[in-house]
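Every protein chain of the complex appears in place save one, which is left out.
Chain naming follows the written order as A, B and C, and within any one chain the residues start at number 1.
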Amino acid sequence: MQQVIRDKALSLLEAGKVDRVLAWKEGEFFYDQTPHVFKTAEEINRSLVYNGFSAANLSKYLVKETLKDGMIAVFLKPCDTYSFSQLLKEHRIPREKVWAVGIPCDGKLDIDRIRKAGLRGITSIREDGDRLSVSTIYGEKTVAKSDALAERCENCKSRKHIVYDELIGSEGEALDSGRFDAVEALEKMSPEERFAFWQKELSRCIRCNACRNACPACTCEKCVFDNPASGIESKAPASSFEEQNFHIIRAFHVVGRCTDCGECSRVCPQSIPLHLINRKFIKDINEFYGTYQAGENPDERAPLTNFDKDDMEPADAFRKGE
Amino acid sequence: MKKIALQNLPKLFSAISESKALYLPVDTESGAEFRLYREGDTLSEACNTNRSAKDFFFPQVEDMAEFKVEGKKIEVLDIRRESEEFVIFGARACDVKSFEILDSVFLADPVDTYYKNRREHVTVISLACNFPEETCFCSTFGIDAASPAGDVAAWIIDEELYMTALTEKGEAFLSAHAALLSDADESKVDKKKEEIAEICHRLPLQNLPVEHFKAEKLMEHFNDPKWAELSQSCIGCGTCTFVCPTCQCFDIRDFDTGNGIQRYRCWDSCMYSDFTQMAAAQPRLTQLERFRQRFMHKLVYHPANHEGTYGCVGCGRCLAKCPISMNIAKVIKEIGGEK
Amino acid sequence: MQIEEKFEPTIVAFCCNWCSYAGADLSGTNRLQYPANVKIIRVPCSCRVNPMFILRAFQRGADGVILCGCHPGDCHYTTGNYYARRRMTLLFSMLDFLGIERERTRLEWVSAAEGAKFAATMNDFVETVTRLGKNRRLEDLRCNK
Partner (left out) sequence: MMQKEALLPEIGVITDIRIDTPDVKTFRVVTPDGKKPFLHVPGQCAMLSIPGVGEALFSITSSPTNTEFLEFSIKKCGCVTSFLHSIEPGQYVTIRGPYGNGFPVESAFLGKDLLFVAGGIGLAPLRSVINYCRHYRDKYGKIDIVYGSRSMQDLVDYREIIDEWCKEEGINVHLTIDREQPEWSGHVGFVPNFVKELGFDTGKTAVLCGPPIMIKFTLAGLQEIGFQKDQIYTTLEMRMKCGIGKCGRCNLGDKFICKDGPVFRFDQLEELPDEY
């Protein structure tokens, strides 16, 4: 697949169809790829990669990149196209400046899960069908690919590309995923247990803002948490309240716009399951106001900019859960 | 040289925690973290903790002073308290080296008493790395993972922990717990050191080319056109700075509690857009300048001010944690390097 | 011997200027009693209330927060309360998800004519929150000194 993508990038560049190509660049090891804007064929041949660790969602970079002159090509996995579509809907990206190439994805890998399996000193990884051959400083190991899959890919919501100019491979379908199972499990707990769970998770937060800065829905020019005039700007998790406040408000600001791409959990250096907060909102919206998938339909009104005269009351929402 | 069987470590930990607060790396669901010893905790085998050990002396949030405001009058309350004695058990060579770098900033005149207060009350038991990771490159900065500094250095060999005192504090520590320790000779430790050195030799990032990061080349490196490419995908979060054991920039802020003003300091990141934002100007307008500042500070500015000591210890946390996998190792290889 | 003090909760009520605030006024002129624990903040519409307001109220020492607006269909700005209803439904559900007692938050529709309902609602809410005790899960310890 990597060669196919390289060839596609080269032909787009050579044909003059685009001036730049946004894709993933090879790192020191197999797993540490960096999103990169390629400008020359030489660069593409040297370092453009696509494999199980090309996990970063590239759509947010388009907000900045399309401010520059010229066309840019971008490679989007199915879930990335939801973010892209949502950004188009919000007029954050001029559609005519982007050449979107849909690419297939059979799930991305999570290096932390491989490390957690007890593998140290990983220097390279080879994909052999459904197994991974891992070279480490301490010898060769193999891991089942399914044991190394990122959480968001285990619970993949869709293999369908929402928007693209051309597609590599064949079109997939929306999947019936178990992505709300973990949310439901939490809902079944007692409030005390839930509180203890979130205290444990959120107390690890170091307020590095990686979740916010990586989130394709967080594209405000000036975030409320960076604005001293907002009165709630606090740079540090100075109290447990601040931790809760930051994550509740951040999630609330992307309600109805979060496509559940899972970048927040992927980038969190403290492995906080932030996707659960977003998924709770998505699940609630689905249950209260009808199924809604952000990014799917560009003409649909978002749940918070819409209403129905017979919407349920907050108290009914609680009753429904019982 | 002293030793203790690993199975007896819980006894040693209990004994230490009787008189002092004991912190050690413990495995949690999300990786190893330093935490206050509780009965039943075992020493993590992980090479690095998620968060660095700088938290002990330079916590993410720290109250500095309180103010009582009444009409036009203000009263300043000094809320500093003498720190309790504490022990860090199992800090790696890189983290221990980071203390030295933090010292060179916080203990320089005028001394930061908040930092000094904690620094003076610690006993550091370091632990050699039996299994360095691929992200480790401490040898680049002259750090020996097999011979960590600290008050006491320790090695895990087979089923025993070997310890040797490096300072007076370390001597006192070993003699205080002499009843649990037995004498040992150094041959096994020497052999272990060789073993570790051999592993370090095989690490992919060991000995990165840093020699050319000199004060004389400050402007040359600063103007290197490669910064633009390196920084282009940086998302401007603070992950690298917050997991870094040597990043020491901070912000001072006031919090209105409703019955007084609390002045606290918290970690800040040069990667943030508001780091140098002033009312009327912003000297570092784009992520390029902020990104460059971080690495120039570590590799050029800091050594220029501190007799060649780099502001990086090669712990590899930023390599493992950066959301886009852009890191100091890649920067070192690109800037002024052979590529 | 220590005398146990009765817990007096602090309640913040965000009241829409066009209805519930007038409703509160009416309950006052009608000499209907509601507890002094309730601190009313007047807002131009229930829709003006940002989720941050609710959280900030808890941070600053509220034990319960209630939002009162015009009955659905009666909004002075036509549709404000419909949007507010969706927002609060989702927010309250999220707070519940994070383990914060759901009884601490409430949304009520109170018109300018419903002085009695206002007093009754407040009495009931204060009683509920008193039973729950002090807000411990969404407090800011720095504000408690």
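In this text, a residue touches a chain if its C-beta (ideal position, glycine included) is under 8 Å from a C-beta of that chain, and two chains touch if they have at least 3 such contacts.
Every value quoted in this text rests on a predicted model; they were computed, and no experiment measured them.
> In the complete assembly, which of B:L6, B:A21, B:V105 or B:A149 touches the absent chain?
Result: among the candidates, B:V105 touches the missing chain.
> Which residues does chain B use to touch the chain missing from this display?
Given the touch definition above, chain B has residues 64-65, 67, 69, 72-76, 78, 80, 82, 105-106, 108, 110-114, 116-117, 215, 218-219, 222, 248-252, 254, 256, 261, 263, 265, 268, 270, 275-281, 283-284, 289, 293, 296-297, 300-301, 304-305 touching the missing chain.
Keep in mind that, in the parts below, only the chains that are shown with their structure count from here on.
> What graph shape do the protein chains here make by touch: line, ring, star, complete or other?
Drawn as a graph, the chains make a fully connected set, so complete.
> If I average the Cα coordinates per chain and compare with the overall Cα mean, which chain comes out closest?
Of all chains shown, the one whose C-alpha centroid lies nearest the global centroid is A.
> How far is the middle of chain A from the middle of chain C, if each middle is the mean of its Cα atoms, in Å?
36
> Based only on mean CA positions, could you tell me how far chain A sits from chain B in angstrom?
Measuring from centre to centre gives 30 Å for this pair.
> Got the chain B residues that touch at least 2 other chains?
Counting only residues that touch two or more other chains, chain B contributes 255.
> Enumerate the residues of chain A that touch no fewer than two other chains.
238
> Under the touch definition given earlier, write down the residues of chain A that touch chain B in their complex.
My answer: residues 27-29, 31-37, 56, 61, 112, 120-123, 136-138, 204, 206-210, 212-214, 226, 234-238, 266-267, 269-272.
> Under the stated contact criterion, what part of chain C meets chain B in this complex?
Touch residues, chain C against chain B: 60-61, 142-143, 145.
> Under the touch definition given earlier, write down the residues of chain C that touch chain A in their complex.
Residue list for chain C touching chain A: 51-52, 55-56, 58-59, 72-73, 79, 82-83, 85-102, 105-107, 137-142.
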